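The other protein chains are all here in position, but one chain of the complex has been omitted.
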Amino acid sequence: MNKKLLALLALLMAFMLFLAACNNEESATPDDGENGSETEPGTGGEEGEEGEEPASEELFPTVLENEGDAIEGGTLQAALVNDSPFQGIFSYVLYEDAYDAEIMAFASNIIFDTDGDFLLTNDGIASLEVDGEAKTATITINGDYKWSDGEPLKAEDIIQPYLIIGHPDYSGVRYDADFQNIVGAVEYHDGKADTISGIEKVDDKTVKITFNKVSPAIYSGGDGLWTSAEPSHILKDIPVAELLESDAVRVNPVTLGAFKFDKIVPGESVSLVRNENYWKGQAKLDGVVIETVPSASAAKAMETGEYDIALSFPTSAYENVKDLENVTLLGRQELYYSYLGFKLGKYNYDTSLVETDVEGSKMGDAELRKAMGYALDIEQVSEVFYFGLRERANSLIPPVFASFHDPSLEGYSYDPDMANQILDDAGYEDTDGDGLREDPNGEKLQIMLAAMAGDETQEQVINYYLQNWKEVGLDVQLATGRLIEFNTFYDKVQADDPEIDIFMGAWGTGTNPSPSGLYSKTAVYNFSRYSSDELEGLLQAIDSEEALDAEFRAKKFREWQEYMAEVSAVIPMQFRYELMPVNDRVKNWDYGYDTEFDYIDVELTADAPVK
Amino acid sequence: MAEKQTVDVEKKTPAASPPTGIQVIAREFAKDKLAMTSLLFLIVLITVIYVWSFLIDQEQLMRISLRDQMAAPGEKYWLGADKGGRDILGQLIIGARNSITIAISVTLITGIIGIAIGLITGYFGGWIDNIFMRIIDFFITIPSLMIIIVFISIVPKYTVVTFVLIMSVFLWVGTARLVRSKALSESRRDYINASKTMGTSDGVIIFKEMMPNLSSILIVEMTLNFAGNVGLETGLSYLGFGLPPSTPSLGTLVAYANDPFILENAWWNWLPASLLILLLMLAINYVGQAIRRSADARQRLG
Amino acid sequence: MSFMQIQDLRVHYPIRGGFFNTIQDHVLAVDGISMEFEEGKTYGLVGESGCGKSTTGKSIIGLEKITSGKIIYEGKDVTNARRQRNSAYNRDIQMIFQDAHSSLNPRKRVSEILAEPLRNFMKLTPDEERRRINELLAIVGMPEDVKLKYPHEFSGGQKQRIGIARAIATNPKLIIADEPVSALDLSVQAQVLNFMKDIQKELGLTYLFISHDLGVVKHMCDEINIMYKGRFVETGTKQDIYSNPEHIYTKRLLSAIPNIEPATRDERKIERQRVEANYQVENKKYFDENGRVFDLRPISDTHQVAMTASEQGGN
Partner (left out) sequence: MWKTVVRRFLVMIPQLFVLSLLIFIMAKFMPGDPFTGLITPETDPARIEELRQKAGFYDPWYIQYINWMGNAFQGDFGRSYTFNQPVANLIGTRALNTFWLSLLSVVLLYLLAIPLGVLAGRYQDTLLDKSIVFYSFIVYAIPTFVLGLISLFFFGYELGWFPTSGTVDINAEAGTFGYVWSKFYHLLLPAMVFAVLGTTGVIQYLRTEIIDSKTMDYVRTARAKGIPNNKVYSRHIFRNSLLPIAAFLGFTITNLLGGSIFIETIFGYQGMGQLFVQAINGRDYSVITTLVMLFGFLTLLGSLLSDIIMSIVDPRIRID
């Protein structure tokens, strides 16, 4: 499968599962000494906001330091790195393409601010008040705000997204179990009710929503809560079925953000201008022009000063931008981890339950699984193939979630001696002298690995892993004999294909770190098919009402991570970074997650990008 | 209507030039130093590649060695190493062998099918011709590159053999069409009628009487197909629908250039394979040109 | 006694056309002709180009598909059997082609060309085969060393001799000679024709001699069939046709024979004009309303003409 298209898919769903290396990371020179630091947690990095987390210790600055004098206004030239056109659906309820989201960020309709753990705060356009007892949430607009077309923001605009998502004609993925948690959502969706009974307009600035249950996930925008507004004065007259094609979405969407849409060349470029009605004030820039740029030429485009910033920059092009004089590289960790999964059961699609059978599985021996984890030289791979833009993961929660991530977990490290030791102790010995271990019963042991196809680097990385395992005497072969194309991979893994013993997958966790969608008893995406009462208990605790108490939730998160490490049904492999090259004429840009950054503050120090 | 669509560079080459093909071709090569050199180059190159590739342990070659990552030429290997620290030269040899094998197999398979169908339909005409022409017309409608890509994403086990078969399914058509139109005019000639009246069976007439008279055309067609097949293999690898990278081919090697960093900074990764393809193509084309000339009395040098 | 009869032979080709390329009509290339062949005789088939004479020859030997009619060879119906390549019929009927050059495979040596019919029809040992080839070359008057040569190394006449040698290789009974000399120089023509006559006597061959050249036909043939638009307009012995032509088409054809005698030039011109004028006037009497030739009617034991009974009387 074409790596460029994989890149597209990867970005297409910023929050999604993804395999270890199916993105573009490639090529590095071995003498590249500058990234040595990430394998030794604790060495001083830049003064990033999240410096207190050892595992997420920053390799790159997230803020662009620029002391130059700003010019008046100016237009920011942004490259949207993408090998295919963006879809151009500029509506938070309808878009599916992460590139659309990148563009919309400049002209946001989001009503809540978030903190470093991506939890909602009350500092934005609206504030949220949750009543655990009554199972209600009250959303209040904090002031007199206007849409970019001058219309005032009102309670109807908060309700509008729910009416669209719940509508029978809505065809996206957002009408899900979470959404059905809103009282009356199902009736509305089935056409039995004209409106959603659980949503109530209290006054012009207040909306009250009643849920079937309330969990801490609501602060991550879960449980059915919606975090953006839609302009009801425009959308209420457009049938939901026609919304996707409507001008209100594709041609002249109105916004609440720092910028508003000026011109759109479908799929190619967007020009945004200052939104005079922005609640925080006037943007210092006159506007922003965003153009799609193919990934193969992204680095070149930055080098030649064609653009000020690059959105969705492929980390594989790191080598080409790291030494540029006119560009500063900002970087941050992604909400992502890759993992090695072991098949320990099957999913029963009739009962919708995971049926774990550790004893009866080929990979049932925890010692074997652990040994496989120690045998992998992920450190080298991260450094040499991904030039340190990836690092060995110690847990199944990315360190970005500072409060939930457990930095004390040791995880695995490359230790072939330990792997050999564990295997020897567990009775895996080479009895027939072919250099490969037999299982404790003396039977030949051949393990079939499913791994997703990607680019050249992915191919080499997987080969290297197979080599690693062979070095400790394990005979691991590729299921189907080669890397498996993305679609086929998920078909096979999800169907519990008997040909697959282990698999390498990855998840983009999204801003809600709750693991129950991936590890609970009922989750189809629990691909390793491991479940236990203890695990279920932990997962339920994480999302229980009790966990509305942040401390309690964090504790349960850590307990869960430790439990998963112990069980080793899934072994975390890598976390990774994403990059944003920024031209040196840009001032006040901040790439961090937890900042006060707003687009209105961005300034330019020259009339044209520095070459 | 179908013949008129046949557009081929060799349109003018008349069949049947009296002295035997081989002699004329030999004479032509003797006169044309470039073609001679090309031919020798091809023979030597292919021999070297095949012999050398036997001496390479592919498993050893494809072992990742992180220490040698992107080693520049001369450091450890003559042609340096790729991202996995694997010897480019070794991959070039194995890759060239794979690519040439693929191109030859596809050329032979499509050649045999295309020639057989072309000769048979051209010779018999009538309903046989009609049926095959409908099939050929249909194949011509097919955007073959697209269908090949779809096909490749369907096959569960994608190996050199499947690759060859998939390509062959779609690529015999051009040859069949060309051969058919030539056979059509050839079969009108009286020596074919004479053979019929003298009791020679159709099969013998087609393959022993008619085919030798079309041999120059066929050789030219096959040479060009060979060159085209090398190109197709490369292109599919670029799009990501080629052979898996663990099976080196010239295509996968050139596709290294897909990474802009390698394209700019690690020429030894992709340039040798590109040059090899270039030389291969040039040589094939010069050889093909000489054969084509020898088939046309008016253009002959000697 | 004739050894072979052709009865009501027809060869029709469909004409496709119209919107859906359906069969609109048929070209009646050969439209109901009958002939008989006796051993040792030469039968002429004469007509303008496109009248179907070559098609007749080819359909007899099996190169064209017969639409209807029968070919009886030695009492057996071989109409369809003709297409089985190595039948006795095919061995006994051979053909000499108009264009000797194109009838010889340029990639084959003379010996291979001559061996082809031998290998297909006669089971000879290699030794016998070699002897037979030498024999054939001797018959056509060529030295043995030509065996290793390729066709393009010969002159037109020589090539035709090779063609003849190949045709007689299997001791055939009937040889269809399709304009065998029309591609040759006049001087060579006579040579080849005489040579054909010689081997006819020698081997007791029957010829079906197809030509548009009445002079050549007169020289060669015993019986002559005049063909027009796929049908016979007149058949008869050489005398019948040349001294007593009945059908207007025959007359017209005869009057067109070139003659370089200067003394009679004006006379012939007048005669030609008379025939032509007559042809225009009497056209209707010899062809039906569709321009089709009438069926043949005997006017003597040997002579048949295609015209209605009434016309016969009135002539």
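As written, the chains take the letters A, B and C, and residue 1 is the first residue of each chain.
Quick note on the criterion: a contact is a pair of C-beta atoms (placed from the backbone, for glycine too) under 8 Å apart; a residue touches a chain by one contact, two chains touch by 3 or more.
It should be emphasised that the depicted structure is a prediction, and the values quoted were computed from it without experimental measurement.
The chain omitted from view is touched by exactly one of A:T292, A:Q333, A:T356 or A:N420, namely A:T292. Per the touch definition above, the residue from B:A30, B:I140 or B:V161 contacting the chain not shown is B:I140. Residue in contact with the omitted chain (choice from B:A103, B:I192 or B:A257): B:A257. The set of chain A residues touching the chain not shown comprises 1-2, 4-6, 8-9, 12-13, 15-17, 83-85, 87, 89, 94, 96-97, 171, 173, 175-178, 244-245, 263, 265-271, 289, 291-294, 296-297, 300-301, 303-304, 306, 485-488, 490-492, 507-510, 512, 515, 517-518, 523-525. What chain B contributes to its contact with the hidden chain is residues 1, 4-5, 7, 9-12, 137-138, 140-147, 149-151, 153-154, 227, 231, 234-235, 238-239, 254, 257-258, 260, 263-264, 270, 274, 277-278, 280-282, 285-286, 289, 292, 296, 298-299.
Methods note: only the chains that are shown with their structure count from here on.
In terms of their C-alpha centroids, the spacing between chain B and chain C amounts to 49 Å.
Averaged C-alpha coordinates give centres for chain A and chain C that are 89 Å from one another.
Those residues of chain A that touch chain B in the complex are listed here as 1-5, 26-30, 296-297, 299-300, 316-317, 319-320, 380, 384-385, 453, 455-457, 459-460, 463-464, 467, 480-483, 485, 488.
Residue ranges on chain B touching chain C, taken from their complex, read 16-21, 189-191, 193-202, 209, 212-213.
Note for the complex: chain C touches chain B at residues 58, 61-63, 85-87, 90-91, 93-95, 97-99, 102-108, 116-117, 120-121, 150-153, 163, 166, 170.
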